[in-house]
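Sharing a structure here in structure tokens format.
All protein chains but one are shown in place.
First chain written, first letter: the chains are A and B, and each begins at residue 1.
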Amino acid sequence: MKNNKFQRIRLRVSSAGETLRFNAVCDKGFRNIKGIFVSLPQDKAIQGSMLGFRLNNVEVLDDGHEVKNLTASNGVAPNSKFFLFPEKIEALGGSIEGRYTDGSKYPLLVDNGEDSGVYDPGKVDFKTLAGYTTNPYGVVFPYDVIINIWLTNEA
Amino acid sequence: MTKTRIIYHPVPFIVRQPLTPVTINTVLPSHIRKVTGIKVVHSVGVQSMTTAAYLPVIGYLSLEFNNKQYHFGHLDVPFDNRAEASDAYHDAAIDIMAGSLLTGNYENKVFTGIEYQKADGTITDKWSNYIVTIYLKALSDD
Partner (left out) sequence: MIQGYRFQKVSLRISKSGQRVYFNAESHKDFSMLKGIALSVGYDGALFGSTFGFRVDEKKVLDESHEAHLLVFGNDVSPNDRMLFFETPIPIHSAKLEGIYTDSALQSLLGNISYSPGGGVIAATDVNVKKTYVSGKDIVSYGNAVVDNVPVYNAPINIGLGNSSMTMPSTGASPSAPAPVYYPYDVKITMFLSR
């Protein structure tokens, strides 16, 4: 029996600012989730993109978590590319519910009457904002996001 | 023992001429008890005199703590305009006397030619003032 497995979840993003919800079940036979690494085919797509997920209804990463902190360039050794969770997260065939949001709309959010200061991303209706569909970084759609989840039996 | 907590104390200084050393002479806040790390970075200015994103040394800094009683040594100050940060600090363990002086000298080593400062001492428009910041990672008892 292997002690480690990299479970992959693949998502296809087809337009700027798209939010995708996904569900998955952790492979049975592995006790813990050790880490996560998100791989994107275009560097330009990293900025502003967000990924959150819950495991068995417990939040592991909130929906506003930045993908940039879950990925790494090729300058980083493969074993160090994963974000390792600060504590053991029990997997045991648990169900994952996640949400990925493309970030290519990110910098062009313009004046909706609240153009500066602290804002609550949950309360801003991005779709009503001018510039929402503009794609400043030239991200090419569709692109695929691969979420690698590191499952382990190690203590 | 007094309860201490971590604090980051920046000491920014401005360099206005290529050839004149900058004297650093400032009183550290009295709540700073101990310095545990030091980092010196270029803040702004040099990027308008060079097309490079990185220069290993733009100047030398010597630093003394506790009213010149503790000589920390000389540090090379690099210019790095790349968007990469690091939380690395030079390790230190310097107990700070309350209300003591942080002193030192900074010598600029770049853009020192005649096209930046004329023989009569005036600065040309090729020169840009720049700011270097000394970051002290410290324990505070405030």
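To be clear about the criterion, a contact is a pair of C-beta atoms (placed from the backbone, for glycine too) under 8 Å apart; a residue touches a chain by one contact, two chains touch by 3 or more.
Remember, predicted model here, so these are calculated numbers, not experimental data.
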Candidate in contact with the missing chain, chosen from A:Asn32, A:Thr71 or A:Thr152: A:Thr71
Touching residues (missing chain, whole complex) on subunit B: 4-17, 20-26, 36, 39, 41, 43-45, 47-53, 81-87, 106, 124-131, 133, 135, 137, 139, 142
Touch residues of subunit A, complete complex, unshown partner: 37, 43, 46-48, 58-62, 64-66, 68-73, 75-76, 80-87, 89, 106-107, 109-111, 114-121, 136
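Convention: only the chains that are shown with their structure count from here on.
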Between subunit B and subunit A, distance of the C-alpha-averaged centres to the nearest whole Å: 39
